[in-house]
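Removed from the display is one protein chain of the complex; every other protein chain stays in position.
Right, chain A next:
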Amino acid sequence: MNPAFSVLMFTVASGAGYGLMSLLVLAQLLGLAPPAGGRNLWMPAGVALGLITLGLCASTLHLANPKNAWRAFACFRTSWLSREGVLAVLYYPAAMVYLGGFWVSGTVTPWVTASGLATVFLGLATLFCTGMIYASLKTIPQWHLPLTPVNYLLLGLMSGAVLLLALVGDTWSAVRLPYLCLLLIGVAALAKLAYFIRIGKPSGSSIQTATTFTRARVRLLDQGHTADGFLNKEFIFNLDTGHLVGLRSLAVVLAFIAPSTFIGLFARTGQDAFTVVAVASMLAGLLLERWLFFAEARHVVRLYHGDQTV
């Protein structure tokens, strides 16, 4: 699949935003964070909502006819994209009631608890829907996997945790954020490695099943057009296999290994600069990871354009 930069931006930014907000709210509700204040609530919450909003704006950029975007809430019952949209919009009032409750009462009231739980649920559910948009497509074997939504959830939580650490530092006594970050990075990295191994397996469709000639060799002679059209541009993206190992390794290093190293250094030295570098590396790594998620995805329509398998 041809990676669209707006979609990469959208999923990485809003994933980090939902992850950050969910961890922040959970920590406040469980009493693990210090009493809500500027650095411990307003600033990280502002960054989270900023990232989510930035992501949602980016996501409308890849629509060819954005004036109809408001209609996307219509098919909540069948479409994961519609569900994602509905939940993403419900998220704002929930988060506003939560933050407003804190602002008014300054402490955890039942209103704050209820809206906080709703915020966490809606944020994680939105991430899950994003993953399911891809996982529900039978046409793309590399996406049609339970690991797809798992990866989206874990990478969102992981990037949220690293951002939280960079914003509040290691100042929370009840929970040591550097260790939480390392734990989440470890789990997310394992799930991503499992994904890389899983997509190495061939799928059941081939040029034979696509053309109905299951008992003979089939070769494409002519695509029937002289210049690439929509199908070629959207679905046929050829990643040079020689670069694949290098790109995957780079993504793993930037997204997981380098951030853990810098967080380790931060835990030892207390230098804030390390967490900033960790965030920068992680975001670059996640953008590359998301790019690979598209570049490695092989839609079955490729079979009609001459590929023997997907």
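Here is the rule we use: contacts are C-beta pairs under 8 Å (C-beta built on N, C-alpha and C of every residue); 3 or more make two chains touch, one makes a residue touch a chain; residues count from 1.
In this section, contacts and distances are computed from a predicted model.
The complex appears with one chain absent; UniProt names that chain "4Fe-4S dicluster domain-containing protein" among the candidates "Xanthine dehydrogenase YagT iron-sulfur-binding subunit", "Transport permease protein", "Acetolactate synthase small subunit" or "4Fe-4S dicluster domain-containing protein".
Screening A:R71, A:R176, A:H243 or A:R268 against the full complex identifies A:R71 as the residue touching the chain left out. Only one of the listed residues, A:I140, A:L184, A:I199 or A:V279, touches the absent chain: A:I140. Of the candidate positions A:V89, A:V187 or A:A210, contact with the hidden chain is made by A:A210. Looking at chain A, the residues touching the absent chain are 1, 62-69, 71-75, 78-82, 85, 133, 136-140, 204-205, 207, 209-213, 216-231, 234-235, 299-301, 303-305.
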